[in-house]
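A short worksheet on the structure shown next.
Missing here is one protein chain; the remaining ones are kept as they sit in the complex.
Then we have chain A:
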Amino acid sequence: MSRVDGRLKVTGAATYSAEYKLPGLAYAVLVGSTIAKGRITGLDTKAAAGAPGVLAVVTHLNSPKVPGFDTVGKDPSQPATVGGPLKIFHDDKIRFNDQPIALVVADTLERARYAAGLVKAQYAQEQHQTNLEANKPRAFLPTSAQKNPKSPMADYQRGQADAYRSGAIKLENEYVIPTEVHHPMELQAITAHWEAPDRLTIYDKTQGTLATRRDFAKEWNLPEANVKVIATFVGGAFGNALHSWPHESAAIIAAKVVNRPVQLMLTREQMFTMVGYRPHTWQKLGMSATADGKITAITHESIGQTSTYEEFTESTLAQTRMMYQSPNLTTRYRLAALDIGSPIWMRGPGEATGAFALESAMDEMAYLLKLDPMEFRLRNYTDQDPENGKPWSTKFLKECYQAGAERVGWSKRKLEPGALRDGDWLVGYGMGVGTFGAHRGGAHASAQLLPGGTVLLQCATTDIGPGTGTAMTQIAADTLGLPPQNIRFELGHSDYPQAGTQGGSSTVNSVGPAVQEACLALKDKLRQLAATGNAAFAAAKKEDVVLADGYLTLSTNAAARVPYADLLKQVGGTAVVVEAKPGSEGQAYSMYSFSVHFAEVRVHVLTGEVRVSKLVSCADAGTIINQKTAANQMKGGAVGGIGMALMEHAIIDDRYGRYVTKDFADYHVPVHADAPAVEVFFVNQPDYHVNALGTKGIGEIATIGVAPAIANAVFNATGKRVRELPITPDKLV
């Protein structure tokens, strides 16, 4: 089935958060600091305030008090916080370069932009730290792990600590990934509207309407019911809309100040500095193995960067703990706080970072052992989770290995690097494995039968691009036995029934069952209504209920027919509304999605340019609800992996603590010519331990493992091991 909103999107009819043209709308532009650390000692906003069309210039000197800024982190009933989001316009402190120092609001965007250029600031500059390498000695254990030794961020050990050091066959290497930035096509944007002094509506780019509602209700000390968050369409996010950011607070403040709705869209340059990124991370991985290819020990350490005001953590070392059967295993996760904005999960988040080290090291060890890297992985395959001893709910990774190896032509691979050549290009093959927890959260959905016979479903979930609306329409159509065009699935509104944030590959896992339950509940409700004075329906089960052509009927008894109109009359003539929340699942199993990516690359012998000529992505992601949108996610994730492997690199000039890559001319993401036709294979086996649909999640595993597959293929082609991404031609020439 094709996307239900595809036509709206490609024809421009879909409305994104910066496209709401509310009456009286004003436009806001942020001015950023030009130092990385210090204090603002002077702000000249006179020229800006006097420029044509300017309604207000908001700074820390005149910003209205945001009540929540004083109380955040001060609630004794809450666990002590580990920092919090930047409080915009709250004080004179500069914590990172391009931190917003002023917001100019005007009657047109052009006027706001012009006036923003007139704001002048003076600073008392302090010595900043933006270099991860230099700050490694100051790395610390995250506060969450200091407080709780069971935290996934705490040091982990099974068997002996650092046992690899005494192994006979061993390796120890360092791996680095640079800062990468999400850069969805749609820039971060918000339209903020105070409908009354205590009623806020925001049209916002967010991955979680309810999380955003909670954050801004707190910030303004409002009951959540007074805050409405609308995100009907989100033009990609990859994680950077998982957090509430200063620009959102700024637009809401500005709307209060000018008493008009205010629209604020970041520039592409501001997307580098204000809305998170995949943190620059250093890793060291030591591994030992026996001569017959059994891993005896792994130690995996990492230091990721975070900001000075917020401790951002991610699961960089999670895959290492559970992927291979190593009796001795040690992980240590640390943070380095730098004078830079906070990071945020970026697709495949920490796991993609960690997999680069782990899956590169697996390849390196296979070479040491003179083993085929796939064979080496098979020799260390796990049939139960070595981290906690639980059985896997399902694991079809071997099937993925086999399918991928066949499709990429793995048999053509030579163990010896540099052995295959096509004209001026060296050819190589590599593989990389990915995994991500099959998470499921609670979710609600409502279902109503509308008079025309359409079933309307609603849920607060968002759709940042994976095709949530399409998959849910399909689940509802299947459950109700209706054609998809009779289903209307509405999402992206905080007033709709509760669902978690769209992230961590969990939406179909969580919302899918809720939709299914809601549809079944609707059937039962309709059956009950029909049962009033109709013995056939009274005796029937909800599974037997069939909705067809304006009638309710029974699969077991076609003669039993009640028009919808009659049913609707009974409930007041409008709609039948049902809400459902599925029960929680047991935790007796370890539940993960798995993927493996196979790459064939070509490296130019003279120029060092790398082209990915083939990419095969295979996934054990449980039931595939929609082949098209699922394959689309896998392909997008794989292309993201090409970017991670070969080009994405946000570079800071540490002298200024400021990015020198600030646009798409300097920060490269793959173009069409860089992306081969990615071949996708799904095992498509249900995992009913996760939910009744059998889904496990796709979004993250689509990216995790792609970068090492490419790096390993580059080694196979050239004999050059690049342990610092991205693999640009200068590193190979």
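Rule of thumb we're sticking to: contacts are C-beta pairs under 8 Å (C-beta built on N, C-alpha and C of every residue); 3 or more make two chains touch, one makes a residue touch a chain; residues count from 1.
Going forward, contacts and distances are computed from a predicted model.
Visitor: When you check the chain that is not on display against UniProt, which of "FAD-binding molybdopterin dehydrogenase", "Cbb3-type cytochrome c oxidase subunit I", "Fe-S cluster assembly protein SufD" or "Putative spermidine/putrescine transport system permease protein" does it turn out to be?
Guide: Spelling it out: the chain absent from the display is recorded in UniProt as "FAD-binding molybdopterin dehydrogenase".
Visitor: From the list A:658, A:689 or A:723, pick the residue that touches the absent chain.
Guide: Candidates A:658, A:689 or A:723; residue touching the omitted chain: A:658.
Visitor: Looking at the whole complex, which of A:400, A:647, A:690 or A:725 touches the chain that is not displayed?
Guide: A:647
Visitor: Give the residue, chosen from A:16, A:114 or A:277, that touches the chain omitted from the document.
Guide: Answer from the full complex: A:114 touches the omitted chain.
Visitor: For review purposes, identify every residue of chain A that touches the missing chain, sorted by number.
Guide: Answer for chain A: residues 34, 110, 113-114, 117, 424, 604, 606-609, 611, 646-647, 651, 653, 655-656, 658, 660-663, 665-666, 668, 670-674, 728-731, 733 touch the chain left out.
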